[in-house]
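A quick write-up on the structure given underneath.
The complex is shown incomplete by one protein chain, all other protein chains being positioned as in the whole.
Each chain carries a letter (A and B) given by its place in the written order, and its residues are counted from 1.
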Amino acid sequence: MFAEFGYGILVVSFLVAIYSVVAAVYGATNKSAAMVESARRSMLLMFPLISLSAAALIYLLVTNHFEVAFVYEVTSRSMPTYLKVTAWWGGQAGSLVFWSWLLAGFASAVTIRKWERDIEFLPWVIVVCSVTLIFFLGMVVVFENPFTRFWLVAGNVEPHMFAPLNATLFTAADGNGLNPLLRHPGMVIHPPMLYLGFVSYVIPYAFAMAALITGRTDDRWIRLTRRWSLWAWLFLSFGLVLGGRWAYDVLGWGGYWGWDPVEIAAFMPWLTGTAFLHSVMIQEKRGLLKHWNMILVILTYALVIFGTFLTRSGVLSSVHAFANSPIGPFFMGFVSLSLVTSIALVIWRWPMLRGETEMKSMLSREALFLLNNLLFMSVLVICFWGVIFPLVSELFTGQKVTVGPPFYERATAPLFAALMFLMGVAPLSAWGHSTIQTLGRAIWKSAVAALVITAILFATYTQNIIALIGFFLIALVLLVTVQEFLRGARARQKGQSENFFTALSRLIGRNRRRYGGYIIHISMMLMAIGILGMESFQTSTQGSLKQGEALNISGYTVKYRELASWDDKGKGVNFTRATVDVYKNGIYLGVLNPRIDYYFDSQQNMTIPGNRSTFRDDLYVLLVDWQPVSSMGATFKIFVNPLVNWLWIGSLLFLVGIIFAAWPDRDPAEEPARAVRKASQTSAAD
Amino acid sequence: MKKVLHTLIFTFLLSVLFTGVALAQSNTPPTDDEVNAVAHKLYCPVCESTPLDVCPTDACKDWRELIRTMLADGKTEAQILQHFQEQYGARVLAEPPKEGFYWLIYLLPPAIILVGAFFLFRSLKEWTKPKAAASVLGGAGSESSPEKDSYLARFEEELKKQK
Partner (left out) sequence: MTEEKTDTKRGVSVTAQIAIWAFLVGLLALVGFGLNRARNPMAVIGDPVPEFNLVFYPGYEYAGNKEMKLSDLQGKIVVINIWASWCKPCEQEAPDLEAAWQLYKDSTDVVFIGVDYVDTPAGANEYLTKFNITFPNAPDLKSNISSILNRQMGVPETYLIDRKGILRQIKIGPFESVNEIQTMIQSIQ
């Protein structure tokens, strides 16, 4: 009953989406406000509708309805309830419904706002959102239906949505269960965050398309979507960081980023999204770059869609990829349609996108922002080419190749270094004009201090030149950014005769965007410390130990004490847990318990590290089964990951920074309107 | 006769010495770390995008043992990588080999980036050209001196602080 209901609702939503497109286009072309309003209402309806279907699916997942094919695929009796809920996005069909649900949520939210000033955008925003929904719902309804059930037909078990002739429902005793790697609290938040990031970029794209179609190519579309873009960027950034943390916790590879094609597919829209964040400021402040901003937002959306397609179609070889699916050609049609339409619209409206002002100097903030964009686009080119190249190679040579971490790290490191340098210089550059002299005067103190810090590090910590350059840049950015806070606060202090702390808090309160941005820069530098530590100084060793023997690495001694192995029938797991004693330079630090969890239903292992975290480094111990593990002897792989926790600390500060920057303050363009409303309210009250 | 005998004994002792040295070399098997160092540069030929040093399957264990054997035989890392490439194809290497068609992956990005940089600098040059003609026509482009601009900037800064 729930399955039929869930599927029926999805079909209804699909039809309503089609209706809203038709009504919106008709309303826009025939100037019928009533039709546009009807389209808006049908768009508003999408979220409640799809929520009902999602609720049905979750109900089926949580109550072990194994006759439903999707439920059988991704859940099993031994999974805890919260994981059964997350299994909603644990397989292709369910995750497409999840995508649609999020998109419907955003689309419905967008229709709730006040549209009076921008009523001409409304129909086209509806069209873009609805067309995207039509495609995703279409894929679910036709190709990847999570509500199909198993039927016994003439001795064979087949999946169908509705009962075939003379068939009976077939219910398996237990399901397959999620891949053990996915049975982790990270499953609760990493995919939703990423999907939120992907889906929320549809809204700025929709407004950009509306701007192109209506010819309202001024700043309005950017101002309307500024906060959407910021939140989209937040979700995407967080999704990426969470993925890294999750990989670090359960993958057992000792790292947090593998340059896997699907990871890169999520990273690419982040690159253009970051470039977009910066370049819209140029358009807002100086009226420049309308073409470029339009291109960037289209590129971000295109990369989201393209990345989603690559992940799900089987085109790429990846640890993250979904199993092969029939949606490939259909999805590719959607990607082609989106790209062709967007490019055609931009080319059509190209002349209208001309800016008004010119640039004054090559070192002005606009110019430096443009350089920032060039660097981000360069990283994008490297990532895109690396992802695409195995296909190219197969087409032209017949041989597949692997493009792995060495390629990406080598190529992008200098670009990231240049970006960091820009982070240190750009805040000191003024809008409109700067010279070498003004910049030099503003930066020399921080530069000297950064050099001193680097020299100290050289003497006490490391002689690695690359790492020292990295530390210099990090120190430079931190000092310049903190200096900005101090300078602003002091100037305000003098001007307003407040004490320092009031001045500081008022300063950042009145300029949330700028200082939120600076907090984000600082958080990025903290993350850079973590990344630098891992990339430059990570050490590892592996060896087989008998009980009582020890491995030494980077001052740590890890001694194998004992092993315990037991079954947990309730969880469906066999645990093999080692106990090791940890010493550093002779001092006893404690005990770690690396584990191997063997899942009976999927016959797969999970290696869970024993990890000791400090600000200085992580001692990360893995139990490895190259040789059979027993209490006689076990193989351990040990990583020492210096500074890695600054990556996670930085990401927390990043969250603070972005919430701060995005916190709604009054839209200055609405000041006159607000004043009028206030005046009319007070006069009405008389 | 005596000379011949001495030469024979000397040769015999020398060969014993060399054999002993050779035996001593193959007696210490390569450590897991040494195997991992080479395996890190390879990808599992059958699994999806999994580096060979972390791959958990039985097949990967066999390949790592193959690396261990080859290291014990005195093969260098380059020779082992070459062997894997010949046996299993270029996809088993962590990055495409620097030969023939594969040069494209290394050369194209710098080329594209340089083109992008060229376009950027050309646009910047155009945008920062002093627009003398525009001011004659009374166009929107203003021709201001650096002092005027910095004054304007400070003034705007003050305005913002007043809010």
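To be clear about the criterion, a contact is a pair of C-beta atoms (placed from the backbone, for glycine too) under 8 Å apart; a residue touches a chain by one contact, two chains touch by 3 or more.
Just so we're clear, the structure is a prediction, and the values are computed from it rather than from any experiment.
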**Request:** Touching the absent chain in the whole complex: find that residue among A:T63, A:T81, A:S336 or A:Q496.
**Result:** A:S336
**Fill in**
Filtering A:G155, A:P351, A:G570 or A:P628 for touch with the omitted chain leaves A:P351
**Complete:** Answer key for A:H160, A:K400 or A:K571 versus the chain not shown reads A:K400
**Message:** List every residue of chain A that touches the chain not included in the displayed model.
**Reply:** 310, 313-316, 324, 328-329, 332, 335-336, 339-340, 343, 347, 350-351, 354, 388, 391-392, 394-395, 398-400
**Request:** Determine and list the chain B residues touching the chain excluded from the picture.
**Result:** 45-46, 57-59, 62-63, 65-66, 69, 85-91, 137
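Basically, only the chains that are shown with their structure count from here on.
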**Complete:** Expressed in whole Å, how far the mean CA point of chain A lies from that of chain B is 26
**Request:** Could you please specify the touching residues of chain A with respect to chain B in the complex?
**Result:** 251-254, 258, 260-261, 288, 317-319, 321, 356-362, 367, 370-371, 374, 377-378, 381-382, 385-386, 389-390, 392-393, 396-397, 399-407, 411, 430-433, 435, 438, 491-492, 495-496, 510-511, 540-544, 605, 607, 625-626, 635, 637
**Message:** Which residues of chain B touch chain A once you look at their complex with the stated criterion?
**Reply:** 31-33, 36, 41, 43, 48-51, 54, 56, 61, 64, 89-96, 101-102, 104-106, 108-109, 112-113, 116-117, 120, 124, 127-129, 131, 140-141, 144, 146, 149-150, 152-153, 158, 160-161, 163
